[in-house]
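As you look at this complex, bear in mind that one protein chain is not there, while each of the others sits in place.
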Amino acid sequence: MCVGLSAKVVSVEDGTALIDANGATREVSAGVLDDLEPGDFVMVHAGVAIAKITEDDEAETAGLLEGLL
Amino acid sequence: MSETTVTLAHGAGGRQTSELIARVFQAHFSNPEFTADDAAVLPQPGGRLAMSTDGFIVSPWKFNGGNIGKLSICGTVNDLSCMGAKPLYMTCGFVIEEGFPLDDLEEIAAAMEKTAAEVGVKIVAGDTKVAGKGQCDGVFITTTGIGQIMEHAHTSGAYAKPGDAVIVSGDVGRHGCTILIARDDFGIGSDVDSDCAPLWGTVERMFEATDQIHVIRDATRGGVGTVLYEIAEQSNVGITLDAPSIPVDPRVKGVCGMLGLEPLYLACEGRLVIFAPQEEAQKLVDALHECPYSRNAAVIGHVTAEHAGRVVMETEIGTQTMLPQPKGELLPRIC
Partner (left out) sequence: MNETIRAAREIITGYSGRPLRIMEVCGTHTHEIFRLGIRGLLPESIDLISGPGCPVCVTAVGFIDEACWLALEQGCIVCTFGDLIRVPGTEMSLAGARAKGADVRPVYSPLDAVEIAKENPDRQVAFLAVGFETTTPSACLAAKQAKAAGLKNFSLLTANKTMPNAYQALVGSADAFLYPGHVNAITGNAVCQRLCEEQGVSGVVAGFTAAELLTAMAVTVKLLGEGKPFFRNCYPRVVRDEGNPAAIRLMEEVMEPCDSEWRGLGMIPGSGMKLREAYADYDARIKYHMPVITGRPNPACRCGDVLQGKCRPSDCKVFGKGCTPLHPVGACMVSDEGACAAYYQYATN
């Protein structure tokens, strides 16, 4: 139900964050994330940064599977 | 001529029309064949001829990597080139909106001149009409071209055969992505630039490498995906793509990721889709890599007898899925 885009925060000002995804940039709302800083990675949906995230899915999924096998 | 913009009087056929033609078009398109008469008179070329026409509407008229003038030459040059035809002569028709700046018109004509010179095609006749404010958007251009088909060239969308390799001459979707950014409807910034380029030199080089080329088609509106479905249908074959080998510029990936778009369906203006026997593929790719507009050409798939009319993708995880069929308007999605 929700296309998310993981992106890097370039700058933050007045509740608005400039984000960068592979060189595509856009201003998005930082209105529901308080303590964003340049260099953070965020998940963006419909022009709003909805979660702070870690960048890499590989290490995480590897860890999840290891616990099973 | 002291005005700075195009007026309705420029289109009325009188002295001002002549002045406009002299300042903008004759200045840039001058060659011995450029006519002041009602029609250009040309020497008779031998052999088979190819002829094509195309209209150009693009908003904004100028974008990163080109403008509508360059586009209007590339479009027709590339259509002729796909038939293995060396572009010889072109005509161009302008519909210009009242109030369009003359300097901008000159910039467009200069781009046309430069692109035509690169290819060696001559602009031999033109037409100018001025439309009232709001009746067209800036400037519309229609170009028509004639080319001479090389003796050993026999290409058609109906000639793809099972076993053929599918080659794309460069990364996909850049023009469409560039226009999307230039329109600024979605507030996205990117320095992505259009792939707009004249490809006659590229095609000439390909035929030096081999004349075993079944299909050449330039991917414009609708992108490479639309071309693949057209060829699959015209040749009544299936096409299997190797998804990870399709070249996509990271900047295009970024924009597409944001808007949920498929790069295969974004327009190109300087990309050829080529079908040739598997054993010729490497020769062609090597030749393409030597040409300035196809440095990242790649084999992206092959033709099959099965699933005729369909385009199947082999995915990054080793599964098969169908490339969705083209649907016209590209819409960003959140879902």
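Every chain is named by a letter (A and B) in the order it is written, and numbering of its residues begins at 1.
The criterion applied here is as follows: a contact is a pair of C-beta atoms (placed from the backbone, for glycine too) under 8 Å apart; a residue touches a chain by one contact, two chains touch by 3 or more.
The structure displayed is predicted, hence computed values, not measured ones.
> If the missing chain were put back, which residues of chain B would it touch?
Its contact residues with the unshown chain are 185-188, 258-259, 307, 309-310, 313, 315-322, 324-325, 327-329, 331-335.
> In the complete complex, which positions of chain A touch the hidden chain?
Answer for chain A: residues 1-4, 26, 28-29, 31-34, 43, 45-48, 50-51, 53-54, 56-58, 60-62, 64-65, 68-69 touch the chain left out.
The rule is short, and it goes like this: only the chains that are shown with their structure count from here on.
> What's the distance between the Cα centroids of chain A and chain B, rounded to whole Å?
Roughly 37 Å separates the two chain centres.
> Note which residues of chain B are touching chain A in the complex, please.
Within the complex, chain B contacts chain A at residues 186-192, 250-251, 253-255, 257-258, 260, 333-335.
> Which positions of chain A touch chain B when the two form their complex?
By the definition above, chain A touches chain B via 1-3, 5, 20-27, 44-46.
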